[in-house]
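For this view, one protein chain was removed and the others were kept in their places.
Letters are used for the chains, namely A, B and C, taken in the order the chains are written, and counting of residues starts over at 1 for each.
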Amino acid sequence: MSTVTLTAKGTHELYLEAYNVTPDAFAGKTADEIAGLECHEGNRKGKLGEYFDIDGNGGETAADTQIIVKGNCKKIKRIGQQMTAGEIIVESDCDMYTAGWMKGGKVTVKGNVDSFCGIGMAGGEFIVEGNAQNYLGSAYRGDWRGMTGGLIHVKGNAGNDVATFMRGGKIIIDGDAFLHVCTHGEGGTVVIKGNVESRVGGQMVKGDIYVYGQIKYMMPGFKYVDDVEAEAVEGEKLTFAHYIGDLGERHSKRKGEIIYGNIYLKK
Amino acid sequence: MPKVIKNVGCPYCGACCDDVEVTVSDDGKRVLEVKNVCAIGTQIFMHGGDHDGRIKLPRMRQPDGTMKDVSFKEAIDFTAKTLLKAKKPLMYGFGSTNCEGHAAAARVMERAGGCLDNCASICHGSSFLAIFDNGYPSCTLGEVKNRADVIVYWGSNPAHAHPRHMSRYAIFPRGFFTGKGHKSRTVIVIDPRFTDTGRVADYYLQVRQGHDYELFDAFRMVCHGHADDIPDVVANIPKETILEVAEVMKNARFCNFFYGMGLCHSDGRNHNIDIAISLTRDLNEFTKCTIMAMRGHYNITGPGAVWSWQFGFPYCLDLTKKTMVHMNPGETSSVDLAMRDEIDAFINIGTDAGAHFPIPAVQHLKKHPFITIDPSRNMASEISDLHVPVKICGVDDGGIVYRMDNVPIQYRKVVDAPAGVPSDEEFLDAVYERMVELEGEGFI
Amino acid sequence: MAKILLNMITQRSIEEGIAMEIGKPSKEYFEACSLVEMNEDDIKALGITPNTNVKVTSESGEVIVKAVVARQTCYRGLCHIRQGVWANQVVPPRTQSTGEPQYSGFPVYIEPAPFERIKSALECVQGAVGLWKEGNE
Partner (left out) sequence: MSDYIIKNGFVFDPLTGIKGDKKDIGIKDGKIVEASEVKGGKTIDASGKTVMAGGVDIHTHCVGPKVNVGRLMRPEDKLFRSRTKVGNTRVEMGFSVPSTFATGYAYARMGYSFLNEAAMPPLHAPHVHEEIRDTPIVDIAAMPVMGNNWFQLEYLKNRELENNAAYTAWLLNATKGFGIKCVNPGGTEAWGWGMNCTTIHDPVPYFDITPAEIVKGQMETNELLGLPHCLHVHPNNLGNPGNYTTTLDTLKLAEGIKPNNKFGRDVVLHNTHLQFHSYDGTTWADFESGSKKVMDYVNAHDNISFDVGFVTLDETTTMTADGPFEFHLNRLNNLKWANTDVELETAAGIVPYVYDKNIKVCDIQWAIGLELALLAKDHMRCHLTTDHPNAGPFTRYPRVIKWLMSKKARDDLLHSFKWSEKVIAATQLESMDRELSLYEIAQMTRAGPAKCMGISNMYGSLKEGTNANIAIYDINPEKMPKDPELIEKAFSETAYTFKDGVMVVENGVVIATTPKYTVWTDVKVKENAIVERDIHEKFAKYYSVGLENYKVFDEHMHNPRAIEVDATN
């Protein structure tokens, strides 16, 4: 595994769109070549070298390329976008679309991330040690194919629209979430260890949501059926009140049985 | 002799009444009288043409804070240079601009490499997000007039926002299959306030503010055979009322939902509309059902149409790459761009961001060059570095506008603008030409 | 006199529409928009009579407006300032990443301010960006 270390110089005045900061783009390139990769600050097309000090060469393939991003990345977007393999570690906060449309590999952000992170994710692992804003692991506007695979783990809180149009994969939020969890969900699993304000599972067709804390306003379309024991997160076997829904939404049948979305509320 | 001009479109709300009669003075410069128009529309016509209060020259802010008249040439040059200097300029507004103006603006901003947004961003933008996710089963207003026997106003208050909507299209008119007018229709109003629209309703439901989504879900449960599972009270509405109203909708011959800001502006935003669309779809299993956004300005539907055919997106366009366009409201929307300090120049056109943005957003925008293009003084013009007066579309300029149901209405010019005052299109085309002059070759 | 917590919304009204077209710096606009509409009982709870000035404070700002009984009735706990300059002094700019500020449904504290002056539209906006001077009207 080769490591490329980027240190943000903080020379951008507006937001920097660093869509080429991925193991895929860095693979097979020297530090100098990486410095020549394109990025955008508003309508000014720039090169990564203008905005980052770059140390180390990329590995032969994406899978054996590791990228460590240092310095203040709070105003840098699109790190890890569409990556398929390898690893990125961001040591500060970073902005939108981090790990967006990710297919494989691993991204770790040690600070907070803004909105639309992990959007359209298909595989890999995305870890946020701080908080995430809105539309975590959601779908791009209009796309009915939201998160389809992979794991997102946010150690802090998340905002609204977690996992909209989710179809697969897993999202774990250690803290609270706000409105709209798994809206239009068609599969996958969301675990929220804190509280949620409301609209959990609205228009949900299929999928599982576990909430350890309180849901302030439950959707009318969810109906209590039974208590179950389940292991939402490995090694944490707990008892949950099991609700099915959204009874206002369409549901398909499998072997004569209607498949509902599920909310598991910790007892 | 004063001249009467008929079939004039009204430049106020999205109902786009096109039966206005305007009497203009002998010299064609002043409006003397208007007929078939609401109280608000009347005011607009009275402000057109050449009169004392009309601003006729651009005004540039001086170092001491005062405004000084400058030539249009200077204004064009300043605007072109501001755009070219900026890394990410934003042009926002377009509620009262014709479609020709929207197209001209698009050309300017594509060349400048900036963001382009319209008032839907803070108004019916939620509707666009819902349409992206769930579609839009709708119809034209004439269908409502001729067929609809159940009308639902949800989170909208036409008595105040679209004064002639109920009489022209929805409740009172006698259409082909609705010959008895009001008597052949059942009106349902759902709103947290008992509005003036609520007063004409057969059913008024005082929904708990911010909980429309849950109420929609309850109606959908009825459609999906789960009426029994509805809790006793949803969003302050008792279960019996929900069941009764759901039956009215299901047994309609033709049901239409008109919804407004009550859904767009409250918690969940687009999801409130998204689920309304789902309910509309569900009801089509029982009857015919359509839904329509009560669009605010007379041509706020226009930029959504023009930019969709030019770029594929109705609003919140990020053209900074110049080779492709990106859109994602929440990021590329004006208020978010402002609050996050993503942009470095602001042009306010045909709207008043100064009055209608939350004040912290205005404060952020004001950190950068700030230009207003608008016929009259407003809050944005009064904090601008440059204010460019233009013609009023629908009064002293014609052009195509799109009604709330996407029907194009061809507007007429009724009076002459003061000499030398350009239309939005003319001003923006001049800015484009100036940019080409400063930079070289234009688009083919 | 007391301080109460209400849920605020801001919407269009015909009075605001007419006044806006007359002009935002006009007296008509001032009279149409610089007021907060409330439930009668909430006004009583404030310990004031209708048409008394109040201070409205939200997470993002504060504004002085006149408290009136809503003709288009608000239920208890809900209040309304017509859309425009005064409402936007307190509307939170947070958008839930949709582009739309929180115009409807945000908490505000309302407290009587009978001796405070209601600012003009121009003073509100120009004041916020450091351009306000006496005589600007």
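Keep in mind that, in the parts below, contacts are C-beta pairs under 8 Å (C-beta built on N, C-alpha and C of every residue); 3 or more make two chains touch, one makes a residue touch a chain.
Everything quoted here is computed from the prediction, not taken from an experiment.
Of the chains on view, those touched by the hidden chain across the whole complex are A, B.
Touching the missing chain, out of A:Y15, A:F52 or A:Y140, is residue A:Y140.
When the full complex is taken into account, the listed residue touching the unshown chain is B:R147, out of B:H47, B:K88, B:R147 or B:R185. Check B:F254, B:Y298, B:F346 or B:Y432 against the missing chain and you find that the one touching it is B:F254.
In the complete complex, the hidden chain is touched by one of B:T290, B:T351 or B:S423, namely B:T290. For chain A, the residues in touch with the chain missing from this view are 82, 101, 140-144, 250. One chain is missing from the display, and on chain B it is touched by residues 6-7, 9, 18-19, 99, 103, 107, 110, 128, 131-143, 145-147, 168-169, 174-177, 253-254, 281, 284, 287-288, 290, 304-306, 308-314, 319, 322-325, 327, 398, 400, 402, 405-410, 441-444.
Operating definition for what follows: only the chains that are shown with their structure count from here on.
Chains B-C form the pair joined by the most contacting C-beta pairs. Per-chain Cα centroids separate chain A from chain B by 34 Å.
Touching two or more other chains at once are residues 115-116, 134-135, 160, 179 of chain A. Shared interface positions of chain C, i.e. residues touching 2 or more other chains, are given as 96-97.
Residue ranges of chain C in contact with chain A, taken from their complex: 96-97. Interface of chain A with chain C (complex): residues 115-116, 133-135, 159-161, 179.
On the chain B side of its complex with chain A, the touching residues are 86-88, 112-114, 129, 132-133, 211, 213-214, 216-221, 223-224, 226, 229-231, 234, 267-268, 271, 274-275, 278, 320-322, 327-331, 340-344.
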